[in-house]
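In this view, the complex is presented without one of its protein chains, the others remaining in place.
In order of appearance the chains are A and B, and numbering begins at 1 in each one.
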Amino acid sequence: MTWTRRHLLDIESLSSDEILAVLDTARAFKAVGERTIKKVPALRGKTVVLLFVEPSTRTRISFELASQRLSADIINFSAEVSSLRKGETLKDTARNLEALNADFIIIRHRAAGASHFLARVLNASVINAGDGAHEHPTQALLDLFTIREKKSKIAGLNVTILGDVLYSRVARSNIWALTKLGARVTLCGPPTLVPRVFEQMGCRVTYRVEEAIAGADIINLLRIQHERQRQTMFPSLAEYADLFGLNKDRLARAKPDVTIMHPGPINRGVEIDSDVADGDRSVILEQVTNGLAVRMAVLFLVNGGIIPQEAPGNS
Amino acid sequence: MTWTRRHLLDIESLSSDEILAVLDTARAFKAVGERTIKKVPALRGKTVVLLFVEPSTRTRISFELASQRLSADIINFSAEVSSLRKGETLKDTARNLEALNADFIIIRHRAAGASHFLARVLNASVINAGDGAHEHPTQALLDLFTIREKKSKIAGLNVTILGDVLYSRVARSNIWALTKLGARVTLCGPPTLVPRVFEQMGCRVTYRVEEAIAGADIINLLRIQHERQRQTMFPSLAEYADLFGLNKDRLARAKPDVTIMHPGPINRGVEIDSDVADGDRSVILEQVTNGLAVRMAVLFLVNGGIIPQEAPGNS
Partner (left out) sequence: MTWTRRHLLDIESLSSDEILAVLDTARAFKAVGERTIKKVPALRGKTVVLLFVEPSTRTRISFELASQRLSADIINFSAEVSSLRKGETLKDTARNLEALNADFIIIRHRAAGASHFLARVLNASVINAGDGAHEHPTQALLDLFTIREKKSKIAGLNVTILGDVLYSRVARSNIWALTKLGARVTLCGPPTLVPRVFEQMGCRVTYRVEEAIAGADIINLLRIQHERQRQTMFPSLAEYADLFGLNKDRLARAKPDVTIMHPGPINRGVEIDSDVADGDRSVILEQVTNGLAVRMAVLFLVNGGIIPQEAPGNS
């Protein structure tokens, strides 16, 4: 296939072929990260703006390194110390950045749809790095990349997403991506955080954690997001850990080759115990490594790059 | 002519030939921004320090991108998290930065004269990115670049500067530049913000906005700077908009080919209405693009670059 999109705004509108195209391209870029000189000239002389209106060190650093390794020039624009503070609108801020010949705007924003809005008003390529509780497409792509790397396939797998699904853009993007590629998705967590309405996205919903764990090929744990919950959705962190936290006992009832994932940063002792997080079924750190490769692939493709058959040449 | 200055501290001390030299050089660098690879090697291996004691995202990013596109290494030094906070003097901070072999110090500071002070105590090239209410020379240069691009000349034009002139370094630098190049400058705004003393700089001062608009080839709107006014100079933003804001009705009484400028960030509905800001006479975003080219030109010239006859070669 040929990649034709100039933006990456969500998973919902991608075809399964497009998702696979990103994964194939990311495989080539992962090899770049293992070289001594981790750099290719694909975006030399291009300008990437990291417009992080909602702060996020991890995702910002991953995109920043991805841009550096593609040899782009980078501008960090964080909301705290900016003209957005002086009352400028997001549209004006973005158009000003574009007027500086920015080629890529990577945006994280509290409002769902912020990246779609920018894509309509800008000529630059827009990449969604998380918009409210809506989508976080590169996280889903790196999760799928990791799953395919571990299981050599995605179709037919049983994937359980466990935790705060309601407020999670990671969950939404994962559900879209997994169902498009033929995985069976089970959602589990406290009823207040996993409403039945998600069944309409093609998922199974269960509130019994044992049921969610048994038979799962993949368990993807979500971070308990204190900061995004406007009211208390469960009595306490201790009770959450007790009822839904993944610990050694619960893991013993899962398939022996289950893969444990988490988008990070992890709350040790809350949604995951340390012996599980650091155990041999956990691929949490590999997800971080793969995230860099996936983000390089996305930047490369929206820039008009050709899906590579092998690792890109050195710069 | 040959450029001989090592610093760019103000417009007041520049000759009209020097101003034109920057504009000519900027024209060549504007072409660089339109290429696929927006980069030239002119400052490779040189170090640019962005010493922004007074915060400013827009101007900082413009200088940072200008430095990147000239292939310089860049150090961001902001006052919030620095040794200036520990009581170090500006002189000591700057001499320490110079001791790191900094080649360029680009300074924004609340105190008028801060860049002149640094130029006296340092060997590095100093560029004034705004000092108190004194001068903001690169803003004036980008404004003149934009005017010349639109009107093919500067001499003989009627330029109206409308708004908070008293506290505006943009106004001061523009007045110097425009009068040196033969434009006629009219200042307008509330009497508290446009004192008659500006007539001594060769300007016409009027408090009747209709008079200021009629016959103007250029209307340069100034941002209402709440942060820099120590006392309230006018009753309310709504009253300011009512009396001096540029709206469709007022614009209808201007020359049909009037050009509308604003240094940004704009206060929509205060000094400018959205239909004017986004209308076809507005060049506000082109000013941003031109600012980058002008700042590349300034860095290039103070580094000893030769005024180019055409676009600089690619890196």
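To be clear about the criterion, contacts are C-beta pairs under 8 Å (C-beta built on N, C-alpha and C of every residue); 3 or more make two chains touch, one makes a residue touch a chain.
Remember, predicted model here, so these are calculated numbers, not experimental data.
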item: Options B:Phe77, B:Phe145, B:Tyr240 or B:Phe300, residue touching the unrepresented chain; value: B:Phe77
item: Contacting the left-out chain in the complete assembly, out of A:Ile75, A:Val205 or A:Leu292; value: A:Leu292
item: Interface with the undisplayed chain - residues on subunit B; value: 44-47, 73, 75, 77, 81-83, 86-89, 92-93, 95-101
item: Interface with the undisplayed chain - residues on subunit A; value: 33-39, 55, 57-58, 61-62, 64-65, 68-69, 78, 80, 227, 264-268, 285-286, 288-289, 292, 315
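Please note the rule applied: only the chains that are shown with their structure count from here on.
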item: Between subunit A and its twin subunit B, rotation from the CA superposition, multiple of 5 degrees; value: 120
item: Whole-Å gap between the CA centroids of subunit A and subunit B; value: 40
